[in-house]
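Below is one structure; the comments refer to it alone.
A protein chain is absent from this complex, but the other protein chains hold their places.
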Amino acid sequence: MPEFEPRIVAFVCNWCTYAGADLTGTSRIKYSPNVEVIRFPCTGRIDFMLLLKAFAEGADGIIVSGCHPNDCHYTSGNFHARRRWILFRGLLDFMGIDVRRVQFSWVSAAEGAKWADVVNTTVEAVRKLGPYDNYRQIARSGGV
Amino acid sequence: MSTEARHNGIPATLADGILENTGVPVAKCYQCGKCSAGCPLAADMDYPPSLILRMLQTGDAGLEEKVLRSYTIWVCLTCETCIARCPMEIEIPKMMDYLRQESLRRGTTNPRARDIIRFHRSFLDSIKFTGRLYEMGLVVDYKARSLHLLQDVHLAPKMYLKGHLHILPELIKGLPLMRRIFSKTSRRGGEAAG
Amino acid sequence: MKLGFYPGCSLEGSAREYAESVIAVAGEAGVDLEQVPDWNCCGATAAHNMNRNLSLALPARILAKAEAAGMKEIVVPCAACYNRLSVTRHELLENESLRREISATIEYDLRCDAEILNVLQMLDRHVMPAIGDKIRVPFARRVACYYGCLLVRPHKILKFDRLEDPQSMDAIIRKIGGDPLDWAFKTECCGAGLSVSATPLVGKLSGRILDDASIRGAEAVIVACPMCHSNLDMRRPHCDKAMKKHYTMPVLYITQAIGLALGIDPKTLGLHRHMVPVKFEKHPADAASARPAPPDAVKEV
Partner (left out) sequence: MSRIGVFICHCGENIGATVDCERVARACAGIPGVVHSVDYKYMCSDPGQNMIKDAIRDHNLTGVVVGACSPRMHEPTFRRACEEAGLNPFLCEMANIREHCSWVHEKSEVTTEKAIDLVRVIVEKVRRNKPLFPIKVPVTKTALVLGGGIAGIQAALDIANAGHKVIMVERSPSIGGHMSQLSETFPTLDCSQCILTPRMVEVARHPNITLHTYSEIESLDGFIGNFKVKIRKKARSVDEKLCTGCGLCTQKCPTKKIPSEFDAGLGMRSAIYVPFPQAVPNKPVIDRLHCTFFLKGKCRLCEKVCPTQAIRFDQEDTIVEADIGAVVLATGFDIKHADFFPEYGYGAYKDVIDGLQFERLASASGPTLGEIRRPSDGRKPETVVFIACAGSRDPAKGIEYCSKICCMYTAKHAMLYRHKVHGGKAYIFYMDIRAGGKMYEEFVRRAIEEDGVRYVRGRVSRVYEREGKLIVQGADTLLGAQPVEIEADMVVLATAAVANDGAEELAQKMHVSYDAYKFFAEAHPKLKPVETNTAGIFLAGACQAPKDIPESVAQASGAAAKVSALFSQDELTREPVIAVVNRCAPPLYSTCVGCFLCQAACPYQAIEKEEIRARDGNLIKTVAKVNPGLCQGCGTCVAVCRTKAIDLQGFSNEQVFAEVMALLNRSEANAGI
């Protein structure tokens, strides 16, 4: 039986992590192809309903990544994202979603290698957790 | 520590061993020499502290051996002047403790340090057998080990007269536990005291 | 008031006068020092030079004994013991797995919640406020307050006083009518643990300290550590030899200086036990010219 290949959605900000992931590319650092990136102007823009939507649509894991604290292109968007994540984590937990499926990290435009690292660790972690279907089942059945 | 730095689970270099066991990063030293400049005993050492760090940074087995055979590691007083002023906050005293214990373990102690080591052993023996430092016993034991039989003999009567020396040791009640502490800690590496 | 008290081995032996004066001065302030039950040696330099785990386990047992006795503040007059106990407490608090390991070794689950006070902290907190009006014979002497290494370093752990130019002992000396001088060797090392095994080195290090104090006109050196005392007092011949000079100034424990100011009998303070006789060459009025001395100040104690 082939090994389980998780599907990971990455929500990243345009200025730090997206640029950092570009740098991973220009540095030709290889990483797992299980991750696909959706670009936002800022992590502050990321509505956490999107994360639930992603789980509902069958994501096995999620990465949210933006600028390091104090480095936000928009001064403070990443702080909003962090605060929201702290609250959201509690909600996820309450809903029975394993919070380990969501990786929150800071990757700057200069951290190409770190991006590869974040992706690989998340893919490995989610691979260990196995496929995630519960939430999709509930969502499909109209429960959510 | 990176995996390639290990060889069969053993740290590849002495610097790796220091990092692993004490958390002191030898690589951080940028050789400013402030430790050597302030060390009260730098002039009496075979290698001043910053030079010890440099030797360890090379990872060269020959230089590492010189470090473990050095007089420096034994004459270091742990006065902590170096760490008080080190710009990189490298805990040299902690590193020195490790180097001394490693030097004992490998049996590469400096011959000039023999007296210092004998004194430490006598000291720990005294605690092991009485629970407290029995100064008279320590001095007698040290003299027997070091053969410095006449050292400080002029002091002893004076000290006794001034009430500084007890002739008989004072034994604490918790001696069995003390023995257990000594045997447990010596099992876990480090010098078996006595 | 009752405080926990860890005398340590020196104060039972070669530094008896330190213990005597600490107890006497504390008594004047109504502070009752209660010994940690069945205490053991802290291991001093030897333990951490030879065996790291032992160097943590020995002080840990002392802390355990104090904790079990319900002590909240432990007075540790010996600077070396103070240092070992404080460092151990810090390391165990920082590292939970180490705390568990050492707890297993000493067969007691340590909490490390008792506060460790050095003698200056005890004086400042519990003694000086209570004896303000009891100064009978102002200690009107120009003195060098010598702190040594172990009271202030490692500063990150001990967090006591200023690192390079500490002031707490100077402040106490001022309160008892003395004149602490500004000098440069307050925290230089005296040679500490090498006293027996490398005596000539100790002569050199301690000699430099005495030299700076004497150049600046100190009438006495005031200490708060038995090792410093023995190196500056008992090893005086080695100091003289190393510096090719003869130093006559006595070395007093801070508690002895306070005791003298309180009018406590010199014998009770153990002054007769010193190797270098406690004698002052100048009349206090000449010595501390800035401060008029009271007429009944004694010339010799």
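The first chain written gets the first letter, and so on, giving A, B and C; residue counts start at 1 in each chain.
Heads up, the rule we're going with is that a contact is a pair of C-beta atoms (placed from the backbone, for glycine too) under 8 Å apart; a residue touches a chain by one contact, two chains touch by 3 or more.
In this text the structure is predicted, and so the values were computed from the model without any measurement.
Visitor: I'd like to know which visible chains would be in contact with the absent chain if the whole complex were considered.
Guide: Contacts of the omitted chain with visible chains: A, B, C.
Visitor: Of B:G33, B:G59 or B:P169, which residue touches the hidden chain?
Guide: Counting the whole complex, the residue in contact with the absent chain is B:G33.
Visitor: Looking at C:L98, C:L163, C:L181 or C:M243, which makes contact with the chain not pictured?
Guide: Final answer for the missing-chain contact: C:L163.
Visitor: Name every residue on chain A in touch with the hidden partner chain.
Guide: Touch set of chain A with respect to the missing chain: 7, 9, 14, 18-19, 21-22, 24-26, 28-31, 33, 36-42, 44-48, 50, 53-54, 57-59, 70-77, 80-81, 84, 116.
Visitor: Residue-wise, where is chain C in contact with the chain that is not depicted?
Guide: Chain C touches the chain not shown through residues 162-165, 182, 184, 212, 215.
Visitor: Identify the residues of chain B touching the omitted chain, counting contacts across the whole complex.
Guide: Listed in rising order, the touching residues are 30-39, 42-43, 47-51, 81, 85-89.
The working rule: only the chains that are shown with their structure count from here on.
Visitor: Calculate how many whole Å lie between the centre of chain A and the centre of chain B, each centre taken as the average of the chain's C-alpha atoms.
Guide: Chain centroid spacing, chain A to chain B, equals 50 Å.
Visitor: Roughly how far is chain B from chain C, going centre to centre by Cα mean, in whole Å?
Guide: Inter-chain centre distance comes to 24 Å.
Visitor: Determine the centre-to-centre distance between chain A and chain C, using the mean Cα coordinates as centres, and give it in whole Å.
Guide: Inter-chain centre distance comes to 58 Å.
Visitor: Scan chain A for residues touching two or more other chains and write them down.
Guide: If we look for residues of chain A contacting two or more partner chains, we find none.
Visitor: Give me the residues of chain C that touch two or more other chains.
Guide: Expected reply: no residues.
Visitor: If we count contacts the way the header does, which residues on chain C are in touch with chain B in the complex?
Guide: Touch residues, chain C against chain B: 9-10, 12-16, 38-41, 43-55, 57-58, 61, 105-107, 149, 152-155, 163-164, 187-189, 191-194, 196-199, 201, 205, 234, 270, 272-275.
Visitor: Per the contact definition, I'd like the list of chain B residues that touch chain C in the complex.
Guide: My answer: residues 40-41, 44, 74-75, 77-81, 83-84, 91, 93, 97-98, 100-101, 104, 115-116, 118-121, 123-124, 126-127, 131-133, 135, 139, 142, 146, 151-152, 155, 158-159, 162-166, 170, 172-174, 177-178, 180-182, 184-186, 188-191, 193.
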